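Note that this complex is displayed minus one protein chain, with the remaining chains in position.
Our next item is chain A:
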Amino acid sequence: MEGKSSYGGNMEYLKATELKLGPPGTDILQEATSGVSTRPKKRAVTGPTEQHTKSKVQVVGWPPVRPQRMNSFRARRNETVDESGGVYVKVSMDGAPYLRNIDLKILHGYKELRTILEGMFKCSSLGGAEGYDEEGYAITYEDKDGDLMLVGDVPWEMFVSSCKRLRIMKGSEARGLS
């Protein structure tokens, strides 16, 4: 811990006396030598300090699973198409005891999706009992790349081809997304 704070102190001093090769105001080289604080995209974000257990935490090389296994999970997700060409995706809702499955191919758009989902989850204990505000939840999905996305941004066809599973988020988590 002591080492850390004196490191910080040295950095201020170094920055002030550093010779810059670029014109004043350009920060490129300063970033190049400043070390930890301004690492670009390659440096991983370590550990989730937020409470989002379902949103993707981009930690490189974690969990420690070989790429072959990771890839086989992804490949498997792409194979949820059944013989008749339906696109079945799992739907989870925070707090609901079990998940549901719906076939996106039989739906025609976002409005229908929303109606179906409301019908499916209305009977769960978190549905009507507390008189929750219908706008207090957000429908999100996990796409081909494993990212958590808000439903409704892309054209319907594109959504059907890239959606791997749906998740209905509630309350405070949901507010952050819209």
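By definition in this document, a residue touches a chain if its C-beta (ideal position, glycine included) is under 8 Å from a C-beta of that chain, and two chains touch if they have at least 3 such contacts; residues count from 1.
Keep this in mind: contacts and distances are computed from a predicted model.
Engineer: Tell me the UniProt protein name of the chain this structure doesn't show, selecting from "glutathione transferase", "Exosome component 2", "Calcium and integrin-binding family member 3" or "Auxin signaling f-box 2-like protein".
Structural biologist: "Auxin signaling f-box 2-like protein"
Engineer: Give me the chain A residues in contact with the hidden chain, please.
Structural biologist: 1, 3-4, 7, 10-11, 14, 32-33, 35-36, 39-40, 42-44, 46-48, 53-54, 56, 59-70, 72-73, 76, 92, 97-99, 142, 146
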